[in-house]
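One structure is given here, and the rest of the page talks about it.
Note that one protein chain is taken out, while the other chains of the complex remain in position.
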Amino acid sequence: MTNLLVLLLAFMIIAAIVAIWTEDLLSSVIAVGAVGFGSSVAFLLLSAPDVAITQIVVEVLTLVILIRATVGREAHTVSGARDTFGLAVAGALVLMLLVFTVGVLGTLPPFGSPAVARVADAPSTAYLTEGLAKTGAGNIVTAVLLDYRGYDTLGEATVLFTAIVGAMALLRRRSRNAAPGKELQP
Amino acid sequence: MVYVLCLLLFMVGLFGALTQKNLIKIIVSLAVMEYAVNVFLVVLGYRAGGSAPIVASAAEPARQFAAGSVDPLPQAMVLTAIVIGLGVLALLTAIALRLYHTYGTYDITKIRKLRG
Partner (left out) sequence: MRGPSIVVRTVARWVVAFIFLYGIFIVAFGHLTPGGGFAGGVILACAFVLEVLAWGKESALAGFPFRVAKRLDSAGALLFLALALLGLLFAGGFFINVIQRVEPGQPLRLFNGGIIPLANLAIALKVCASLFLVMVVLSALRVRAGGSDADLASEEEE
């Protein structure tokens, strides 16, 4: 199982490299779709069916929205002087971050033994043992999301609402001297 | 090993976000970073050989179910994170479309002067 997961993550890394450094915008969007589908299969391998369903459907909508933004526009990337100093600084920064974070990763628990298995009074143990009895829901993830941690879901609904209202406010006609009732073109 | 690969995916996205000049490529890099973080969080909660945290029958004793299932808390958090990511991506695309409408290009080196 671990080998399969490692293979899948390597595929996602290759697809991400293709997505970011290809010339054509449409190929870039399709490659990021491949990264998302790989991530959904990874969730299935990690025994998270809820998250896998959500990731697949959200990935499809992401692709539709991104293609809406790229089709018909100029589809070639920029030409011009390559900014080598900027590239070198960014590369050095990312390399430094990588080196230090890999050192931190050694302090994490080994893959396959989460906090709920090692620590005696982890909150998830209480969620798992008395989730069905106290909330009456069989899907413990939904019980956590809407009963034990309902406040976080309220925050999430607020953030989604704000993002959508912001997107709608940005794409509204600003000039008021157009005739009301003017039909819009698809 | 799995942790290092998730971290590498995040760094690829970060490097893309820092160096790319096309606005759509920057949005794509942000999406890649977000996928990397989601996978990392669910990997943190995985128990080797564990089953999904869904109670199939009420007859099974709770202790046995809790001993064999993966951690449900990171999964719940990642679920909200995925949907918030979609909302943020819609907002970013709206901004990008507006910028294209005003400046005529997606190239960020040409979007310099404040207009309108």
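Letters A and B name the chains as they come in the text, with residue numbers starting at 1 for each one.
In this text, contacts are C-beta pairs under 8 Å (C-beta built on N, C-alpha and C of every residue); 3 or more make two chains touch, one makes a residue touch a chain.
Remember, it's a predicted structure, so these values are computed and weren't measured experimentally.
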Touch criterion as defined above, residue of A:Ala34, A:Leu97, A:Ala115 or A:Ala137 at the omitted chain: A:Ala137
Omitted-chain contact residue, chosen from B:Gly50, B:Pro74 or B:Gly87: B:Gly87
Chain not shown: contacting residue from A:Leu7, A:Val89, A:Leu108 or A:Ala157: A:Ala157
Subunit A residues touching the omitted chain (full complex): 49-50, 52-54, 57-58, 60-61, 64-65, 68-69, 73-74, 132-139, 141-143, 145-147, 150-151, 153-154, 157-158, 160-161, 164, 167-168, 171-175, 177-178, 180-182, 184-186
Residues in subunit B touching the chain absent from view: 52, 54-55, 57-58, 79-80, 82-83, 86-87, 90, 93-94, 97, 100-105, 116
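Just so we're on the same page, only the chains that are shown with their structure count from here on.
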Length of the line joining the C-alpha centres of subunit A and subunit B, rounded to whole Å: 2
Residue ranges of subunit A in contact with subunit B within the complex: 2, 5-6, 9-10, 12-13, 16-17, 19-21, 25, 28-29, 32, 35-36, 39, 42-43, 46-51, 54-55, 58, 61-62, 65-66, 68-70, 73-74, 77-78, 80, 86-87, 90-91, 93-94, 97-98, 101-102, 105, 108-109, 111-117, 123-125, 127-133, 138-141, 144-145, 149, 152-153, 156, 159-160, 163-164, 166-168, 170-171
Footprint of subunit A on subunit B - complex, ascending: 1-9, 11-16, 18-22, 24-25, 27-29, 31-32, 35, 38-39, 42-48, 50-56, 58, 62-63, 65-66, 69-73, 75-80, 82-91, 93-98, 100, 105-107, 109
